[in-house]
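One protein chain omitted, others in place.
Moving on to chain A:
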Amino acid sequence: MNLTVTEVQAWLAKFSTAIVENKDYLSDLDTPIGDGDHGNNMARGVIAYEESVAKTTPKDISATFQALSMAMLSKVGGASGPLYGSAFMKMTKATKSVETITSYEQLGDILAEGLEGIKTRGKVELQDKTMIDVWDPVVKAMQVGELDYDMVETAKESTKDMVARKGRASYLGERSVGHIDPGATSSALLFKMLLEVVH
């Protein structure tokens, strides 16, 4: 594996495109169990990221992650902004002196920092029906070099049967069952796009 700033930016560019393309789908997922704005909010964030990268051309991986973190923090709002923002802030720190990511283990460890950021900020546990339910298995599989597309998809789908215990969906209790979590879905896009770059 050889992920330099070029590949990392390619990854996040793909992620941005995927979010914009799936904007309506993400908002539709958010309608029955949230307030129907996840796609719009995330799209605002990735568009701001693209603008920021075009303007400042970050020189390394860390600066790239920081650009995404700040865009998410300042443009998304809701719960997703601080959660993605915290994840990429932790990953900014974790890549401070990293020029090239050379192994699955190293990439997994960097993502693990991001996961930690989300857990701390959101006080979220596994099975709460949140983005963590995608991040956690993805990080573990990445660390041992076993992550594939199907795994990401399965993790996302697993949120369908869960009862929401965090965020606005939690007010629905049992009625949240049967709906895929929108945050888990946007996170799944993030990791599917990463796989496209890694492979």
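By our rule, a contact is a pair of C-beta atoms (placed from the backbone, for glycine too) under 8 Å apart; a residue touches a chain by one contact, two chains touch by 3 or more; residues count from 1.
Assume contacts and distances are computed from a predicted model.
Undergrad: Leaving aside the chains on screen, match the unshown one to its UniProt name from "Glycerol-3-phosphate ABC transporter permease", "Peptidase M10 metallopeptidase domain-containing protein", "Dihydroxyacetone kinase subunit DhaK" or "TusA-related sulfurtransferase".
TA: "Dihydroxyacetone kinase subunit DhaK"
Undergrad: Touching the absent chain in the whole complex: find that residue among A:I19, A:V46 or A:L83.
TA: Spelled out, the listed residue whose C-beta touches the missing chain is A:L83.
Undergrad: If the hidden chain were put back, which of A:K93, A:R121, A:K160 or A:K192 would touch it?
TA: Going through A:K93, A:R121, A:K160 or A:K192 one by one, A:R121 is the residue touching the chain not shown.
Undergrad: Write the list of chain A residues that the hidden chain touches.
TA: On the chain A side, contact with the omitted chain comes from 27, 31, 35-37, 40-41, 73-83, 85-86, 121-122, 163, 165-168, 170-173, 175.
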